[in-house]
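My questions will all concern the structure given below.
Left out: one protein chain. Kept in place: all the others.
Letters are used for the chains, namely A and B, taken in the order the chains are written, and counting of residues starts over at 1 for each.
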Amino acid sequence: MQISREQMLRAYRQMVTIREFEERIHVDIQRGGIAGFTHLYAGQEAVAVGVCEHLTDTDTIISTHRGHGHCIAKGCDVIGMMKEIYGRQDGLCKGKGGSMHIADLDRGMLGANGIVGGGPPIAVGAAISAKVLKTGGVAVSFSGDGASNQGTVFEAMNMAVVLKVPKIFVFENNGYSEHTGFSYAVGSKDIVRRTEGFGMPVFKADGYDFFSVYEAMRQATELSRQGGGPCAIYAECTRFFGHFEGDPQLYRAKDEVARLRAENDSLKIFRQRVTEANLLPGGDLDQVEGEVRDLIDRAVREAVAAPAPTAADVLTDVYISY
Amino acid sequence: MPKISMRQAINDALHLEMERDPRVIVLGEDVSGGAGGTSGEREAAGGVFGLTKGLLPRFGEDRVIDTPISESCIVGAANGAALTGLRPVAEIMFADFVGVCMDQLLNQAAKFRYMFGGKARTPLVIRMTCGGGMNAAAQHSQTIYPILTSIPGLKVVIPSNAYDAKGLLLTAIRDDDPVIFFEHKSLYMDECEVPDGDYTIPFGEAAMVREGEHVTVVALARMVPLAIGVVDKLAAEGITCDLIDPRTTSPLDEESILESVRATGRLVVVDESPPRCSVAADIAAMAAEKAFHHLKAPIIQVTAPHTPVPFARELEAAYLPSPEKIEAAIRKVLSGR
Partner (left out) sequence: MNAITPIIMPKWGLEMSEGTISNWHVAEGQTLSRGMEIVDIETAKIVNTLESDLEGVVRRLIAPVGQTLPVGALIAIVADAAVSDADIDRYLRGDTPAQTAANSAPTSAPTLDTAPVIDRTEPAAAERAADPDLARRNEGVPATPLARRIANRHGVNLSRITGTGRNGRVNQEDVEAFIAANPAMTSAPAPAPAVTAALDNRSVHATSHAIRMANRLGIDLKRLAGTGRHGRVNVADVERFAAASGLTAPAPVASIAPPAGPAARKLAADLGVSLSSVNPTGPKGHATKEDVRNALAAPAGGLDPDPIPKGRDLVPHTAMRRAIATALTAAKRDVPHFYLTADILMDEVLSLRGQLNAMAGAKISVNDFIVRASALALGDVPDVNVQWTDAGMRRFNMANIAIAVAIEGGLVTPVVRDAGGKPLRTIAAETAALASRARDRRLTQADLSDGSFTVSNLGMFGVRDFQAIIAPPQAAILAVGATRREAREEANGAMRFRSVMSVTLSCDHRAIDGAIGARFLAALRQHLEQPLGLLS
């Protein structure tokens, strides 16, 4: 595996940004600063960043309702995101989308998506574009173990194989589809073999380890960019928070999250791996963490101070006006 | 000017626009057909109604994409392709099948631009055949445009003749927003004069098919030729009607309808859909709300009954609005009671 010091530092910065972003939102929601439904990505950072570190603005991703991490990893402006989540006029989507619908098409981010299983068919279309327009890009859809059971995802996998388009299906198994466990909801208990059954290779990764995901995605993009058609990445991971903010998580054992935070924290694992191998000095990582905390503080400060949209904004950005 | 069928007009428009704009692709079930068959005939279908015939040989498999039977993914892929630089024209073989891909219409295509704060362009056309008259029964005969018209974020086009179909389809493909293009299957063989070349018809501008002074008749799709027959017949008696074909139900040309109703004071709306929450009901409500003081008689809606579309010839004939029902409605609205 080839990865430069700068790349590693950047990856770590992205992972820390996601973590700090989510932890901060978790707190701010409890303080009442944020409206609506919010699903936090903390715990799964290695997957989003490990995948997106291989992508450029030419490549597209489509995300899920749990989309903040994918947005950050794909390069969305963190302050614009925070403003959007706060429902501000100058948020990334002018306060019209909110947490579940953050998009930045200039970054190839086709949106978080509130419909479980809504994204993969759209990513097939993005992959058709890449093929027809010969951009050399790939299209990536993120789906959880829950979405992996949706018929739309099956349709998308089959069509991607039929059309042989550069499409990478990333399955992030965080153990729960909403409030229901993976072992119950996935009948075969084997997303990998089911995906392979559609006729595409699956690259397995350790969802807690950035380097593992990064390597799997390297192989995936190599295959798809070279006209090898679609493939998939499967990564087991966990979410540190509930399905949504406010979820009492009665389905989880009392100590589950504490144990995962202690043993399966992708940031700790990253730090351990790079420092033990003397790839990066710990001080550099500390510095990144400090800078990220400042950034998130600033993002919240600006979001709180930003103007709210007006009633007139309801009627803009529409296709048809009456 | 040559007379051609609506089928030919739509096929012409697709050829014309794919020729003109390399970003236009066509995808759907059997849009060429034949792939994987044992005959080796690669264009075995050209669409089940032949609307996409000749496209594959001319434009190749990259741009004329036969898909598996996967309506969700057809519309979804069209959505994604539209978001990323192509101008897809997807085909849903029968409008009834939107039942299995509603999410991609309702929650995805319709929402991108607004939900993403105006940043997304979704230049997408979804063609679908609709309507009764072929004894295709309950799951292959519906005019589901009221459902899609009710969704903010979709444009809905319903041509009633070959000339409009070509001009509206060219507008639809060049439009940067998602457009649902309904093709009434009983109109495919109807012919009229259609120019060879390129022309567009703007959305939201109704066609004043006939001009008159006594009654405003609004009709859609196959109801337009039926209404023309009735209106022309009544004209011989001295009863003259404004016959308005809205052509697009979203955007709806409220202005033309209201101006006419204000002049005639009488409105008959003819639509093949069932009555509840229908386009007819919408237009009637609009007239009642915005032209109330000009109405000389209660508005009459001529619609299908609130039932599924039946199969047997006699049943379907009884189900669909007929010239007799339209004529009776016009006479009734003239009686003022």
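For this structure, a couple of remarks:
Just so it is clear, contacts are C-beta pairs under 8 Å (C-beta built on N, C-alpha and C of every residue); 3 or more make two chains touch, one makes a residue touch a chain.
The structure displayed is predicted, hence computed values, not measured ones.
Shown chains touched by the hidden one, complex as a whole: B. Within the full complex, the residue among B:G28, B:G212, B:P225 or B:P274 touching the omitted chain is B:G212.
Of the listed residues B:E183, B:D253 or B:E327, the one in contact with the hidden chain in the full complex is B:D253. Of the listed positions B:L295, B:L315 or B:A328, the one in contact with the omitted chain in the full complex is B:L295.
On the side of chain B, the interface with the absent chain consists of residues 1, 193, 202, 204-205, 208, 211-213, 240, 242, 251, 253, 255-256, 259-260, 262-263, 265, 292-296, 298, 336, using the contact rule stated above.
The rule is simple: only the chains that are shown with their structure count from here on.
Residues 60, 62, 84, 91-97, 101, 103-106, 110-111, 113-115, 117-118, 120-133, 135, 139, 151-152, 155-156, 158-159, 162-163, 316-320, 322 of chain A are the ones touching chain B in the complex.
Residues 23, 25, 27, 62-63, 65, 67-68, 70, 72-73, 75-86, 88, 103-104, 107-108, 111-120, 152-155, 177-178, 204, 250-251, 254 of chain B are the ones that touch chain A when the two sit in their complex.
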